[in-house]
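Pasting in a structure now, in structure tokens, and then I'll have a few things to ask.
The complex appears here minus one protein chain, its other protein chains still in place.
Note that the chains are named A, B, C and D in the order they appear, and that numbering of residues resets to 1 at the start of each chain.
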Amino acid sequence: MDIASLVGLLAAAGLIVGSIATGTAPFSAFLDLPSVLVVVGGAVGASMICFPLKTILGMPIVAKKVFLNKPENPSKLIDQLISLAETARRDGLLALEGRVDEVDHNFIRLGIQMAVDGTRPEVIEDIMRTEIDAIATRHRDGKALMDQMGRFAPAYGMIGTLMGLIMMLSDMSDPSSIGSGMAVALITTLYGAIVANTFFIPFAEKLGFINKQELVSLEIIVRGIMAIQSGENPRVIAQKLGTFLPPKIRALKEAA
Amino acid sequence: MDIASLVGLLAAAGLIVGSIATGTAPFSAFLDLPSVLVVVGGAVGASMICFPLKTILGMPIVAKKVFLNKPENPSKLIDQLISLAETARRDGLLALEGRVDEVDHNFIRLGIQMAVDGTRPEVIEDIMRTEIDAIATRHRDGKALMDQMGRFAPAYGMIGTLMGLIMMLSDMSDPSSIGSGMAVALITTLYGAIVANTFFIPFAEKLGFINKQELVSLEIIVRGIMAIQSGENPRVIAQKLGTFLPPKIRALKEAA
Amino acid sequence: MDIASLVGLLAAAGLIVGSIATGTAPFSAFLDLPSVLVVVGGAVGASMICFPLKTILGMPIVAKKVFLNKPENPSKLIDQLISLAETARRDGLLALEGRVDEVDHNFIRLGIQMAVDGTRPEVIEDIMRTEIDAIATRHRDGKALMDQMGRFAPAYGMIGTLMGLIMMLSDMSDPSSIGSGMAVALITTLYGAIVANTFFIPFAEKLGFINKQELVSLEIIVRGIMAIQSGENPRVIAQKLGTFLPPKIRALKEAA
Amino acid sequence: MDIASLVGLLAAAGLIVGSIATGTAPFSAFLDLPSVLVVVGGAVGASMICFPLKTILGMPIVAKKVFLNKPENPSKLIDQLISLAETARRDGLLALEGRVDEVDHNFIRLGIQMAVDGTRPEVIEDIMRTEIDAIATRHRDGKALMDQMGRFAPAYGMIGTLMGLIMMLSDMSDPSSIGSGMAVALITTLYGAIVANTFFIPFAEKLGFINKQELVSLEIIVRGIMAIQSGENPRVIAQKLGTFLPPKIRALKEAA
Partner (left out) sequence: MDIASLVGLLAAAGLIVGSIATGTAPFSAFLDLPSVLVVVGGAVGASMICFPLKTILGMPIVAKKVFLNKPENPSKLIDQLISLAETARRDGLLALEGRVDEVDHNFIRLGIQMAVDGTRPEVIEDIMRTEIDAIATRHRDGKALMDQMGRFAPAYGMIGTLMGLIMMLSDMSDPSSIGSGMAVALITTLYGAIVANTFFIPFAEKLGFINKQELVSLEIIVRGIMAIQSGENPRVIAQKLGTFLPPKIRALKEAA
């Protein structure tokens, strides 16, 4: 579980709630169901025009990915690739056939299987890199929905506020209700800003970060598989792949 | 028909109408024909300067494409290409001549016809990829009109509001009409925001999405045709093209 | 003459004027010469710092290009190139010497002349593509001036409004003049928004569109000349260049 | 001296001053030293965090470059390169040794010297293009400072206005001073907008333009030197380099 994301969300939301609690107005001044409907409903409705239904329905899963993200461990991946390289170097490529089942990672398994099947190197690299492109594209579509909602939420907040102001200004017969009319009008803009800056934009950025990490792991794997298939010396492979690790972790590995 | 788009449009529009209905002001406070003319007429007029007449006249067709879009089915395309590959592998390229008529998709037909005619591989690829570029360009122009209107609508909304405010401020002799004067002034900004965020921007984004899907299908076809022409093993072609499918669908295909 | 641009400009301007005419304030409330000077003079003055004098002086010509643009006809260009290809194929490259004078288009003439002179193919392509780059750059500079003015006009509108508000707020001794003071202050923002959204931004976008069309024609010509010079079969050239035409027009050509 | 820049600056500044002079408020309403300090001092201070001290100190020189810019004359450069090409073609590369001293332009001198020294063509091109990259980078850093100040000036203007408004709103005991309090608060936003739109943004754009012109000249020189070194026919070199000139000037040259 991603502690930082959880703490961050609680912190940002908590500060907003705490600010209201210590303020001069009661909570009720900040709650307005029609405003919630305009902001969230409008943003979701507009997004449903933009994206296919299955992307919209997949949004809770994508949001969960932000919290329960198990960070990639490139160091472990490299260790596994070096181990496979040593087997291939010592006993030949076909020996990897026996090790395919112990490999968890689908992408490593794909590469090893093609190498064992004798697929030509250019074909292996072409298929693996096309796969990476496809994964990157699927990532981008998932993030695009969050980004788009982060743009629509404030836009519908502003639409709600304009409607509220027009309602209030059309009937200014009761001067004492002007203030509360304006307050209610401003609530939609507030909801739009909160929902965009506490949820949609941070989640979209985090998704982008998670996606980048995953692409780095996939790049390590492609390079590892190509090196194994060409019979490269495992020590050289270790050096090539080591550049993907931050210097401190790399130094620890080399000491070991 | 694209259910999600229809539901989304009804939802966003419905929430806005519902918000007005449950609000404190009558519907008439929100209806103002001159405002509609300034926002929609101004946006269309300015767009007519930007784009050729035939692009403007084509806008209803483009909008219809968003609702009635029949999503691409890359899985079916791949099946068809594999089938053609098997025929070519078994009976030779010229055998595809007899199968050209059963092919619906214009782009596959173009590629097969050139392969059967004995056109050189580099020429086939060059023509097909130039065709893809041309299609991508035509897509971009269609989307550009929607994007541009999505920018002009709020701009003309703001112009309308400024004109309304100037009218109201020039003659403040009747204090009781200040409120309604400001309300009318704000209506154009509201129309501009609604029209941009419920119609133009979502439609433009959806068009972009539909266009990308179509380009993926065209990419699958080019790669398939080039592989068929070079006599590649249909199983390898299936593997190469399979990377364009999401993992779940690919697994189902491989199980079959 | 470009009907769409003319109609669009009249429509947008007409709606704005009509809105004022049907409104509650007299026209005089919207006319303010100092405001015009600040917005137009400021935008032009700031643009004169940005661009060389000859680009500024060329702006009316560039604006005229938007209205009187004679759209490129790629279909005619392709027909002419095919015809030259057939001559070259039948009678040899040197036979084109006799046809150079019938060629109107400067760029086709440049290419044919170099081919007839026996210039090496790589040199012909290098010179033609450098020429295209140079033309694209000159286009971009012309458009950049319009874009920049479209940014400066609202900026100087805002500067004018701030000055107007400061003037009004410094001397609030006469409450009845506050409204008209604010109205005059808002006029510069209105002028800036109108001038940007009815003239500069649409004209800049149209210029971009015209430029892109011209670059497509130049691309067709380069490819045509290179194909003629290498003795390519005119039918294959027709197919290669045909991809630049929208499908309907291409089908008509092929039927003919 | 660049007349257009000087006229533009005087025009924009003059219109602003004239607008104030013909307005209803005295000049003193627009002068406020603390506001100047916040806008200019804040923008400079924030920029000093962004850029190294020597870039900041170099800003007056960079500003002077905008006014006193001596425009590049590509036509003269091309004439000089053709002349050197003719010498090399007639008497051999080493004959250029005697002409090195008459060459003013450092970059042409660098290229000729390397050619005379017998440096390999790939090395000459690599060094010259790395030099162009380095010059482009130094240009970009100089422009980046102007751009950044153009962003900080309005930002600090807004900070100043917020501070002014807070000061005024904290103490609203004297209603008659509300107007002048707001006027003073707005002055910083006005200064920020004027300084950004009359000085920083136009100067940054002009710098970008000057830089692009210089890079075109450098590109002409690299291509010329490479062509001279490979013994290309001076007439072909003239044709290749001529594409960098606008058509009218090129026609004049060819007539001559």
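What we mean here is this: a residue touches a chain if its C-beta (ideal position, glycine included) is under 8 Å from a C-beta of that chain, and two chains touch if they have at least 3 such contacts.
Note that the structure is predicted; figures quoted are calculated from it, not measured.
Within the full complex, the chain left out of the display is in contact with A, D. Only one residue in the set D:C50, D:L68, D:V100 or D:L252 touches the chain that does not appear here, and it is D:C50. Interface note: of A:L84, A:L162 or A:I187, the residue touching the hidden chain in the full complex is A:I187. Residue A:K240 is the one among A:R89, A:R109, A:R140 or A:K240 that touches the chain not shown. For chain D, the residues touching the chain absent from view are 34, 37-38, 41-42, 44-53, 56, 106, 114, 119, 123, 126-127, 130-131, 134, 138, 148, 152, 155-156, 158-160, 162-172, 181. Mapped onto chain A, the footprint of the missing chain covers residues 2-5, 7-16, 18-20, 22-26, 29-30, 66, 71, 176, 178-180, 182-183, 186-187, 189-190, 193-194, 196-198, 201-203, 205-206, 209, 236, 239-240, 243-244, 246-247.
Here, only the chains that are shown with their structure count from here on.
Where touching is counted per the definition, chain C and chain D have no chain in common. The two copies, chain B and chain D, are related by a rotation of 145°, based on C-alpha atoms and rounded to the nearest 5.
Counting every residue number used by either copy at the chain A-chain B contact, under half are found in both chains. Put simply, the C-alpha centre of chain A and that of chain C have 41 angstrom between them.
Every pair of chains that touch is listed here: A-B, B-C, C-D.
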